[in-house]
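One chain of protein is taken out of this complex; the other chains stay put.
Letters A and B mark the chains in the order given here, with residues in each chain numbered from 1 onward.
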Amino acid sequence: MQSKARIISGFSLFGALIVLTALASLFTRAQAQTPAAVSDDDINRIANQLYCPVCENIPLDVCPTEACSRWREAIRQKLALGWSDQAIIDNFVEAYGARVIGTPPKAGLNWLLYVTPPLAAIGLGAAAFMILRKNRATKSVPEIPAADLKHPAEPYRKKLNDDINRKE
Amino acid sequence: MTMEKSEPVEKKNQKRLPGWVFVLALALLVGFLAIIGGSLNKKTAAPIKVGDPIPEFSLTSFTGDSYHSTDLKGKVVLLNFWASWCTTCEDEAAALENVWKEMQPGGKVLFLGVDYADTEPEALAYLEKFGITYPSGPDLGTKVSQLFRITGVPETYVFDATGRLAAVTIGPFESEAEIRSLINGLLPEG
Partner (left out) sequence: MSADLGLGILVLTLIVSLYAVSAAIAGSKMRSPLLVDSARLAVMVTFPLLTSGVLIMVMLLVTGRFEFAYVYRVASLSMPLYLNITALWGGQSGSLLLWAWLLSGAAAIAVHQAWKGEKPFTPWVTVVCMVTLAFFLLIVTFVDNPFARIWALSNGQVVQALIHPNNSYLIYPPDGLGLNPLLRDPGMVFHPPLLYLGFVGFVIPFSFAIASLITGRNDSLWLKPARKWALAAWVFLSIGLVLGSRWAYTVLGWGGYWGWDPVEVAALIPWLTGTAFVHSMIIQEKRTLFKRWNIVLIVLTYCMVIFGTFLTRSGVLDSVHAFSQSSIGPMFFVFIALTFIVSLVLLLWRWRSLVSEGKMESLFSRESAFLFNNLLFVLLFLICLTGILFPLVSELFAGTKMTVGPSWYKQTTGPVFAGLLLLMGVVPLTAWGSSTAKALGRKIWKPALASLIVLGVLVFTTALNWGGILALWLISLVTLVTVYDYGNAVLLRSRSQKENVFSALVKVTSRNRHRYGGYIVHLGVVMIALGVVGTEFYQAQTQMTVATGGTISLDGFEIKYKNLTQYTAADGTDIAQAVVEISRNGRILATISPRRDYYPGYQQSVTIPGIYSTLAEDVYVVLIDWQPIAADGATFHVFHNPLVNWIWIGTIVMVLGSILAIIPSRPKANAVKLAEG
């Protein structure tokens, strides 16, 4: 009895393995069908972010040279192999240097590029604050002492003060 | 209506500009000029002149061998920048290989190919097409080409046995004889 149970369980295990392998092959076969489906748009999506390593500041998707078409082809092949966008870009940077991407990697001296705009904004904001404060501090016209409020010329003095305080 | 003053303002309205402002402003300007001047200098000056020592670099060939500039002392080194997409490189490829075949047995010369901004399958195909046997490797990150500040391909730098630059050739060599006489001129007598 025990050996029969073992044979049955062995067979079921074996059967399950076959089914699973078949299923797996189905999936891999489905994947193998997609390499042809890498579209020009997919290539452009990545080439758009890259620059021709050899030309002067020309993006890879519009670069007309033979070398650039080779690099675009290399991108197509990598996409077909299932590489992610970031992996392809990183590989391109490793092969050709950091100048092939438009945003320098945030390391070392490159931090200067990312830090300067915010610093400039803060600096200018501080300047604005200081300029406005300095201007407003010297704005006030001296108050009329209370003792003069009953002076006969008071209404004229008040009018004069109002005129001075009003700019238009 | 405000009065237009054409005379310099009375002393009591003048604020003294603090000294540090002068210094800071001038320092910023000088710094800016230094950057511009430095860049101009770098772009217009020859990257590496005859007589300069070999710059420090490493290269791993397509076959996996490593070459470092420090290992190259004692030999006459011909460093050739090329690319598979470069049509003029093909003009000199055969000549380079022929001279290499002559010089290699002597053991006193090394030819090293630096593959500039290329794709590996095409590069290997190029090497096979011309039967290149001297070591050649990809310039990863274009580090070596930036170090030498090459202006294009092909470019060739020849270093003598003491590790100093002896000759630069921009563009392809005219003939095999040109390469041969260049190397022979640098080899020690005998």
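Assume a contact is a pair of C-beta atoms (placed from the backbone, for glycine too) under 8 Å apart; a residue touches a chain by one contact, two chains touch by 3 or more.
Please read these numbers as outputs of a predicted model, since none were measured by experiment.
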Touching partners, among the displayed chains, of the absent chain: A, B
Contacting the left-out chain in the complete assembly, out of B:V21, B:V50, B:A125 or B:A177: B:V21
On subunit A, residues whose C-beta touches the chain left out of the figure: 39-41, 44, 49, 51, 55-59, 62, 64, 69, 72, 97-104, 108-110, 112-113, 116-117, 120-121, 124-125, 127-128, 131-132, 135-136, 138-139, 165-168
Touch residues of subunit B, complete complex, unshown partner: 2, 4-6, 8-9, 13-17, 21-22, 25-26, 29, 32-33, 35-40, 42-44, 146-147
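Keep this in mind: only the chains that are shown with their structure count from here on.
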Between subunit A and subunit B, centroid-to-centroid distance (C-alpha), Å: 33
Of subunit B, residues touching subunit A in the complex: 83, 85, 116-119, 122, 138, 140-143, 146
In the complex with subunit B, residue positions of subunit A that touch it: 53-54, 65-67, 70-71, 73-74, 93-99
